[in-house]
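What follows is one structure encoded as structure tokens, with my remarks underneath.
One protein chain is absent from this view; the other protein chains keep their places.
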Amino acid sequence: MAEESATRNEDDIRILAFLCNWCSYAGADLAGVSRLQYPAKVLDVRVMCTGTISPYFVIKAFQEGMDGVLIAGCHIGDCHYLKGNYMTAKRFQVLREALKFLGIEEGRLRLEWVSAAEGEKYAEVIRSFTEEIEKLGPSPLRRKRAEVGA
Amino acid sequence: MSDLKDLVREKLKDGVDAFLCLKDEEGTLLPALITDADSPELELVEAGGARYPMGKILIDLLREYPGKRFAVLVRGCDERALVELSKLEQVDLDRLVMVGLACTAEEARACGCTRPYPSEIALGEKAEAAPGRETIEEVEALSEAERLRWWKEQFSRCIKCYGCRNVCPMCFCKDCALENPHLVEPGVIPPEFPSFHVIRALDMTGRCVDCGLCEEACPADIPLRSLYRKMQEIMEEKLGYRAGESPDEKSPLSFLGSEQDIEKLEREQ
Partner (left out) sequence: MVDNGKELSYRLVPSTCVYCGTGCGVLLEVMDGRVTGTLPQKDHPVSWGALCVKGWAVHEFVHSERRLTAPLVRSGGELKETDWDTALAAVAEGLSRVAKEHGPDAVGFFASARCTNEENYLLQKLARAVVGTNNVDHCARL
């Protein structure tokens, strides 16, 4: 990461990104090896398929103080497991509406399809998502950082 | 109710092994399993007065007595629960005879469910009801920050009795997410927002049949039913599914589906 954690303060936003192993994680890797610049406020979690991401994980991420959660996987039709991301697409719709009803800004949750060849798209997604979360500010669900140890 | 007595007797003579309904035992209304058409218990059967999670009781009965057939007195909500439970492989409808009871107009109004009558009515008169949306509308009129504050205040009363889950006819898992210490911290009362209640709301999506037993069981009067009802509205709007209605159609969250469905979903987003 470009930024040192020592310079991080309470108001800095923190984003959790669930990246699928076959597409988006490789896309992020491509962005890295291509030396593309994007804000270093994202923590990556590599999962084998976005279809494995239970909505519980997203709830847990917000509970633990994340300001935004990104889910990125293969484009529809390109899933390594053929249809895993279908489930992601469906769950996302429900989850986002649920968060909205509960008073959590819908912009804090984002779903993107990023292929292994789309390093530039990955960088752009992170840039725009970071910008959006910075506009929204720290999550109202955030506990004190010290408490979480993040 | 004499009509119910005749129905119970008739079904038992027709070959079902037992009839599940309510009875009045010295002033206490409780579910009873009648096994004998000549039983003096038949004099005590009651159709109305209180609602119990019949689906939940039947899951246990059908499992414990795999060769037996049961009849059960069902309201609209009980029927929806049993239909959805059968899709989730929890009850075997082939071993179940549903005897329909329509809620009275007064009951329907007080309860405000989406369909206060079963598909076939053997007892009572069909009454229509307007689903109660007052709380949902009240919440939707608030700003995001106010909404969050509103819900946090509601959930702050939770004493974590697990009554909403325990009474729910649609909750049957042996391992419950609400008892997973990674998701819900043990010993913390009220449970931290959003973990406990939002996890339950998500699990109810495409599953809740709007029986309202959760809210009746809640000692803290948390408007759970409105939350779960909103989840069903989301489910219907986004994925076109309503739990407990058509026996042959499964919840889109329980299978992967086709590329066309997903493309349509993405287009409409």
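First chain written, first letter: the chains are A and B, and each begins at residue 1.
Heads up, the rule we're going with is that contacts are C-beta pairs under 8 Å (C-beta built on N, C-alpha and C of every residue); 3 or more make two chains touch, one makes a residue touch a chain.
Everything quoted here is computed from the prediction, not taken from an experiment.
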Visible partners of the omitted chain are B
Contact with the hidden chain, among B:Gly15, B:Gly67 or B:Pro181, goes to B:Gly67
Where B:Pro31, B:Pro131 or B:Gly257 are the choices, the one touching the absent chain is B:Pro31
By the document's definition of touch, the residue of B:Lys5, B:Arg109, B:Lys126 or B:Lys160 touching the omitted chain is B:Lys160
Residues of chain B touching the missing chain are 17-18, 25, 28-33, 35, 49-53, 57, 60-61, 64-68, 92, 95, 159-163, 166-167, 216-219
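Here, only the chains that are shown with their structure count from here on.
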Per the C-alpha means, the centres of chain A and chain B lie apart by a whole-Å value of 35
Interface with chain A, chain B side, in the complex: residues 139-140, 142, 144-151, 177, 182-183, 192-195, 198-199, 201-202, 205, 227, 230-231, 234-235, 237-239, 252-253, 256-257, 259, 261-263, 265-266, 269
Per the touch rule above, chain A residues touching chain B in the complex are 55-56, 59-60, 62-63, 76-77, 83-84, 86-87, 89-91, 93-95, 97-98, 100-105, 140-141
